[in-house]
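Missing here: one protein chain of the complex. Every other protein chain is in place.
And then subunit A:
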Amino acid sequence: MGPSPSALGAPVERREGRAKVTGAAKYATEYAPPGRVHAWPVPATVARGKVVSFDVSAALALPGVLAVLTPESAARLADAGDPTLAVLQDSQVPHHGWPVALAVAETLETARAAAGAVRVRYATEPHDVTLTRDHPQAYSPEEVNGGHPGERRQGDPEGAFADAAVRVDVSYAVPPLHNHPMEPHGATALWQDDVLTVFDSSQGGDTVRAVLAKLFTLPEERVSVVCEHVGGGFGSKGTPRPHVVLAALAARHTGRPVQLTLSRRELTELVGHRAPTLHRVRLGARPDGTLTSLIHEATTHTSRVKEFVEQAAVPARVMYAGGSSRTSHRVVALDVPTPSWMRAPGETPGMYALESAVDELACALGMDPIDLRVCNEPPAEPDSGRPFSSRHLVECLRDGAARFGWAERDPRSGVRRSGPWLTGTGVAAATYPVLLSPSRATVTAHPDGLYVVRLNATDIGTGARTVLTQIAAEALGVGVESVRTEIGVTGLPRAPLAGGSAGTASWGWAVHEACRSLAGQLADRSGPLPPGGLTASADTEGTANAESPYARHAFGAHFAEVAVDTDTGEVRVRRLLGVYAAGRILNARTARSQFIGGMVMGLGMALTEGGSVDPASGAFIGSDLAGYHVPSHADVPAIEAHWIDEKDPHLNPMGSKGIGEIGIVGTAAAIGNAVHHATGVRFRELPLTPDRVHV
């Protein structure tokens, strides 16, 4: 007998696929409670200052307008630890696009017109929205995103660099990037007898509930959050964003269910962005390629609302052996929208810089870039000294090289010409940490043979619902058709958010434990099940989040082939290939989709994506999908994603690492390195658009 089609690893189709393609799947603003009305924010049109006065008379005069909420009329919110959610609480304007008022009306069109009719008078102050390498207000933060120390130092990196036989000292720039999930952020909120219900587009309903309960000073039991289907998030929906708070404020104020969807342009200023990063990387090596010094300094911005520091120098603490290192961050608070998580925060811009610099070092050494990486493979995590739970970077590089045809590569750059095209290939490594959070889950065996798994996980389009069903089926020893998985609403067993590539591992651990417990009980018992079935539960608090003696990370290798049009400077990717070592792959179909999705997003970062801040107004401009260029189909070539069979007993009962983010991590560097191989010119500022590449 072959493996069951429901076995973990099988390419099981998304359980909600039919509902999605037929439109039956409901997203946050597709719920229409009776009496539902619409809200539209009034964004600040200045970057710094305060609101002096509002004139809402024209807005209120429009037929169908119910209210215009301002800091004077909106309910007071308690502190929930996230100042980006303190909307309509005071007259301060911390950045362009900050919501200063909110129009509520019977129809969407009226709400929008009313928001446009609100007249706002500002007292403006001079603003600063421009990040520079030597900004006078830049400081060294104690801690960066992810709880990492802002600076780490090993040995004497400056001295080792000065003494190194071969050195590179290079700077890179990554612009602001926007998440732009297909479904914009939106929520439907209603109050019934002091119970708040929200349908939200979020990566974690329990987090939304906890935060709303704090903001509105309610016990959590009086807040209910539904996130049944979510059209992508990439980090921008990781924690509650202002839209859900605004919807809840408006619903409380008007006594009507309120729906609010942010426009594509509003997303860029209200839900976070990947902050721009300026990198300086210094690598020193012996002539044989052995690294003796690694210094990675990252400078970034945050807002004046709260400190968020992209941990761009952190991946360098994981990657390479070598005596001395310094990895440090500087940040400056500017009058800009608050940055936040975007797919592989830290790793993505950090590995772009580090892996580009490694490629530059390989060129300086006259060494193959794969060989250079292999010869600096560390025996343990360089910064912490902890052993790796598993690390198969070298296997990924070797396997990818074989599949890609790397052995035939001519290392010379700028020599492969065909008509106007110069072609080249590049490689880069990737890493992403294994993160885990505690979760609860229950599973019930029903007399009719159905098993129902319950936990408040969120499927943001990744296939979580499907893979949790597979985990349950395997642990129960039944087929997936016998398992129903209920997720996406508070009241189900508490579960962490879908983020940090940790969702499946965290939820799956609890599901696995509950199912193994139930299977044990079923094995011990005879006779029919009670009418209500038999339920087992699990809570991984204390186990899933226990400190591990191991350094746990996924690794990967990216390969890219590009063609550069010498007439125009247009760069087109011809091939992308990734090989990943991410523990056990739980669903071949959805995993491939995640890897490829990450690689496409990395392609966009390399070639087409970049936010622009208008210096005069402090606004992100041109940031709809016509102006902010995510890759089109024509940009995306044949992409291959492979993985190696990695067995790691130090992770979770499934043996899996996260896969949602590692696909993006090294893609931009691989493409940039290929562009150098094609042209012989090193471009160090992304994206690689014709204005930069055309010479």
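In this section, a contact is a pair of C-beta atoms (placed from the backbone, for glycine too) under 8 Å apart; a residue touches a chain by one contact, two chains touch by 3 or more; residues count from 1.
Here is the rule we use: contacts and distances are computed from a predicted model.
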{"item": "Listed names \"PTS ascorbate transporter subunit IIB\", \"Na(+)-translocating NADH-quinone reductase subunit F\", \"Xanthine dehydrogenase family protein subunit M\" or \"Cysteine desulfurase\", with the criterion being the UniProt name of the chain not displayed", "value": "\"Xanthine dehydrogenase family protein subunit M\""}
{"item": "Residue among A:P33, A:P71 or A:G622 that touches the chain left out of view", "value": "A:G622"}
{"item": "Hidden partner chain, touching residue among A:G255, A:P420 or A:P549", "value": "A:P420"}
{"item": "Contact with the hidden chain (one of A:L62, A:A380 or A:V452)", "value": "A:L62"}
{"item": "Of A:G284, A:P631 or A:G660, the residue in touch with the unshown chain", "value": "A:P631"}
{"item": "Hidden partner chain, residues of subunit A it touches", "value": "43, 45, 62, 64, 107, 109-110, 112-114, 116, 420, 567-570, 572, 607-608, 612-617, 619, 621-622, 626-627, 629, 631-635, 687, 689-692, 694-695"}
